[in-house]
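What you see is the complex with one protein chain gone and the rest in place.
Order of writing sets the chain letters: A and B. Residues in each chain are counted from 1.
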Amino acid sequence: MSTTEKKQDTYYESIIKNGFSRRDFIKFTAFMAAYLGYETSAVAQIATALKTTPRLPIIWEHYQECTCCSESFIRTNHPIVADIILDKVSLDYTLTLMAASGHQAEAAKKATMDKYKGEYILAVEGSVPMGEDGIYCCIAGKTALQQLQEAAAGAKAIIAWGSCASSGCVQSAKPNPTGATPIHKIITDKPIIRVPGCPPIGEVMAGVIVHVIAFGKLPELDRQGRPKAFYAKRVHDSCYRRPYFDAGLFVEEFDDESAKKGHCLYKVGCKGPVTYNSCGSIKWNNGVSYPIQSGHGCFGCSEDNFWDNGPIYERLTNVPGFGIEANADKVGMVAAGVVAGAAAGHAIASTMSKRKEHKGRVDSGKDIEKQVD
Amino acid sequence: MTTISHEYKRVFVWEVPVRIFHWVNFIAIIALIATGILIGNPPALMSGAEATNQYWFGINRFIHFAAGYIFTLNLVYRVFWSFMGNKYANWKVFFPFSKKRRKNMSHVLKSDILLQNLKNSSFSNISVGHNAVASFSYLIFFILILLQIATGFALYADNATWWFPKLFAWVIPLFGGDALVRLMHHIIMWFVIIFSIVHIYLVMYHDWLEGRGEVSSMFGGFKFVRKERVDIKKELND
Partner (left out) sequence: MAERIVVDPITRIEGHLRIEAEIKDGVIVDAYSSSTMVRGIEEIVKGRDPRDVWAFVQRTCGVCTTVHALTSVRAVEDALGIIVPPNAEMVRNIMEGVLYMHDHVVHFYHLHALDWVDVVSVLSANPTETSRIAQSISNWPKSSPGYFSDVQKRIKRFVDSGQLGIFANGYWGHPQMKLPAEINLLAVAHYLEALEWQKEIVKVHTIFGGKNPHPNYLVGGMACAINTDNPGGLNAERLAYVGQLLQDGKEFVEQVYIPDLMAIASFYKDWGAIGKGSFGNYMSYGDFPTAGYNSLDPESFKFPSGVIKNFDLSTIHPIDHRESTEITEFVNKSWYEYTGGDNEGLHPWNGETNIKYSGPKPPYEHLDMDGKYSFIKTPRWKGLPMEVGPLSRMLIGYGHGRKEFTEIVDSALSKLEVPVTALFSTLGRTAARGLETQLVANWTVEFYNTLMSNIKNGDQRMANTKKRDPSTWAKECKGVGYMEAPRGALAHWIVIKDGKTANYQQVVPSTWNASPRDPSGQMSAYEATLIGTPVADPEQPLEIIRTIHSFDPCIACAVH
């Protein structure tokens, strides 16, 4: 990436670009120093810091989630997470890692919202419950909805981490008891990057952030708001078991001969053919493996609504309303059988009901028969 | 009122392009159903073979996609012909909603489908081209296969390099993802199968009941109409 990297403006450069003088910059740093309670001798230091190390402020919210997105994020191998949070961004608020609790934590968030209005990135992990006016998720006495609206107002862009924030995930699966709702259905006036996956791959999460920092802009998104760089391909289209698929060599049941040979998992429910993610190419945890490589089918964890696209071990979704085990083929076969039966019944009934009419034709036909030699 | 004779005249109904369309359509659909069912439920080949030596599932899918293209182009060709061909091929016949066609529909339903023996049956109720029920079923069929084409090409689009399949890429987000689109594609197949069963049965049934060469018409293009029918038309025109 570094070879093509368009160097991002430092704070110094951006201030100069915006028409301020060097003196303004020094004044600004002096103000900053006072604000932070440093002695005047620190002004020069801060000036150097701002000249050299601009760090993108990030507020990372947690709503209805399981924190596995944060966990996945800290697993990233390139760059490693310490480098991201110490050198590349300023992670000013995150319930998982921040030192401060309670009102100190909320104050840290508020400070970033005020100081970097329009500049910070809002990262959201988790869905927002919309049922019962949002009381199913409250933080510091406010609902997630209120918290989201406040934090989104001054954000430059929003990253919806994981399937929770980008499509509702497990809590939004039927019957969605809390009205769990993804971010883009609530905030509609900000650029939103959806990074689905349950969780997304750590390197993908880091990649999204690195993209913003290294290229100075949001990554290009597909029709569904996902960064193309990571979600343009189906798992199936980069799966190393694909030759077995094309050869028609399938695992029929777990741990059978085919399973031991690493054949294709299509028939034990693999949703790789309908799932857009980087699992086949980037793989997991620094390329060690991914679900399919470890013998379990993909269950489509980066697709909208995937919990209701199950069962996990069936390739196609069951058709609702037809009792247990009603897949499309069973319903279809029954329906086709019924129709064929009806046709046969109709054929028999018509030989009786239309007997007279038909007999007339046969008789006249016989007449003609007699007239020909 | 003319007395009903048992004399028939030969009438040219299905022009060559219609017949070509029909049989290309027939073959493509059979191929699509056969390969589609295999895609949906590949049989167990518990062989010790390595993938290097086999490619049957890939070939199967290739046939499916190739047949899908042929099927789609054939349909485009038929739409084109519905503006060029004779009155039995015209697009208007697929919209049997005029008063006369609605009457015909109720007749066909009562007499042919529900097997009532109608008192004052008149040969004007016997259609020359499609009867109203048949043409209505073709309208439904047309909508079904448009959906099938849209879902099929939408699934195909991501691997395609050509612009045509990409025209359908919007279908995926519309239904929230590949999974549902694939399921729809699979389910629509069953509707196509059911249509085919009913259609083939009714074609043969009408052939049996009316004895006007219904089945062979799709090969040779001719059907038979009562002499009187031609005479009346002549009278009217005279």
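Criterion: a residue touches a chain if its C-beta (ideal position, glycine included) is under 8 Å from a C-beta of that chain, and two chains touch if they have at least 3 such contacts.
Since the structure is predicted, the reported quantities are computational estimates derived from the model, not experimental observations.
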Given that one chain is not shown, what are the shown chains it touches?
A
Of the residues A:75, A:194 or A:211, which one touches the chain left out of the display?
A:75
Which residue from A:122, A:169 or A:239 sits in contact with the chain not drawn here?
A:169
Absent-chain interface residues of chain A come out as 32-33, 36, 42, 45-46, 49-50, 53, 55, 57, 62-72, 74-77, 80-82, 85-86, 89-92, 94-102, 104-108, 111, 132-144, 146, 169-171, 173-178, 180, 198-199, 201-202, 253-256, 259-263, 279, 284-286, 288-296, 299, 301, 307, 310-313, 324-325
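In this section, only the chains that are shown with their structure count from here on.
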So, what's the distance in Å between the C-alpha centres of chain B and chain A?
41
Can you name the residues of chain A that touch chain B in the complex?
223-224, 232-234, 237, 243-250, 252, 256-258, 266-267, 271, 273-276, 300, 303-306, 309, 315-317, 319, 328-329, 331-332, 335-336, 339-340, 343, 346-347, 349-350, 353-354, 356-358, 361, 364-365, 367-368
Looking at the complex, which residues from chain B come into contact with chain A?
6, 40-42, 44-58, 60-61, 113, 115-117, 158-159, 169-170, 172-173, 176-183, 186-187, 189-190, 193-194, 197-198, 201, 205, 208-211
